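After this line comes chain A, so read on.
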Amino acid sequence: MNLPISLPTLPNIPGLPPIPLPVLPPPFDVLIEFMQTSEFMEFAVELSLKLLVFPGLAFIMLYAMLAVWGERKLHARIHLRIGPYHVGPIFGLFQLVADGIKLLGKEIVTPERSHKFFYHLAPVLIMSLSMITLAFIPFFPVGPGEYWTIYYSEYSLLIILALFSLRPFIMIMAGWASNNKYTMMGAMRAAFQLLAYEVPLMLSMASVVILAGSFDLAKIVESQANMWFIVPCFLGFIVFFISTMAEICRRPLDIIVAEQEIVFGPWTEYTGMEYGLIMMSEYVDVAIASFLTSILFLGGWHGPGLHPLVWLLIKMGILSMFFMIGRSTWPRLRIDQLLDAGWRKLIPLALVQVFIAIVLVYVLKVIVV
Partner candidate 1 sequence: MPIRVAWGIQHPMSGHLTLYLDVDGDIVLNTEADVGYTHRGLEKIAEYRNFIQYVPVIERACDFDASNFALGYVRAVEALMGIEVPERAKYLRVIAAELSRIMSHLYAQALLSMTGGFETMTVWSANDRELILDLLERLSGARVTHTYIIPGGVRADIPKGFKEKAYDVLNYLERRIWDYYKMLFQNKTFQDRTMGVGVLSKQDAIELGITGPNLRASGVDFDVRRDDPYEAYDKLDFEVVVEKEGDSYARALVRFYEIAQSIKIIKQALKDLPEGPIRCKTPPMLPRGETYTRIESGRGELGVYIVGSGTNKPYRLKISAPSFRNLAGLVYLCRDIPMGDIPVIYYSLDILLLDVDR
Partner candidate 2 sequence: MDVERLLEEIKTKLSDVLVEAKIDRPRYASIKVKPEGMVKAATLLKENGFNHPLSVSGVDYPDRGEVEVVYHVSCLDSKSLVALKTALPRGQPSMPSLREIWRGVHFHERETWEMLGVKFEGHPELKRFLLQEDWEEGVYPLRKEFKLKPES
């Protein structure tokens, strides 16, 4: 990939001997030689650009600020009241900045009978897990076969699914480590809910994979060029939407963080920036869910006219609003109703969808794989 900017090379001051690089044991000396070539410098700059700017830190911070502002304003508008108003320039835009700064200045409390190491590890893990899943999503085509993604692989959908299934372990760790009855109940509920909605998530992705013919998200988007997958797998879209809402626990299905019953689920004991991490990971999850939904069903970056990235961001913005609107329009399901919906209602729907996909592809040969 050729970048417009000229790359800096190692400075060799004429009068002095060149800087001796350390001599390292066999596996590393090859690495040192590779680091001296200009190709490595090009790769390093591009990777840091991806890590720090687009799918990385800058985008997450900006998206989180907009998401917090949008959600609280939307939530308030539905309540016929004005949300955060005095904090930032455009009617309270900097609300998350104020919350973040306040959380930075808070004291970090460690409950004395809790398992200290795992207690402090859990929020860091939950945040990193959310950020890692962003690494495998292709955002827009850069070249004929090239895509703007941190790590390109043919099985990116499988990796994301694997990362989704890691979430209950971290919540159970947090629930168990903070040694509080309510967090234990929250952890058990997390285990029930996330496992119950893992299977419909997989099955709804399966129907898309059958239509696209490969696990690679980029290929899935390429094959949606003329017809978005929402048309043939509409049932799959519904099942996927509901199960991602359960995975990132948004309102109608958020018995993990049910304020009214168990105080704050596994996150009851966290204060200060640890809670900031948890809140940030919640909004990163909303970003991932809307990216995945738009890539799998709404034809990722396909769209007339504008740059592919702009199309993806538009779709993702609208979808993240849909994820957030549940908080103010639906009361919360009880745990047995929720699990019953997951096991008995979503899975048959997803199976019907997989059957339709198979019929479309292999029997009627409508969609050429």
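On the choice of candidates, all candidates are chains of the complex that A comes from, given by their letters.
FYI, a contact is a pair of C-beta atoms (placed from the backbone, for glycine too) under 8 Å apart; a residue touches a chain by one contact, two chains touch by 3 or more; residues count from 1.
Remember, it's a predicted structure, so these values are computed and weren't measured experimentally.
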In-complex contact partner of chain A, selected from candidates 1 or 2: 1
Candidate 1-facing residues of chain A, complex: 75, 78-81, 181-182, 185, 188-189, 251-252, 254-255, 258-263, 328-337
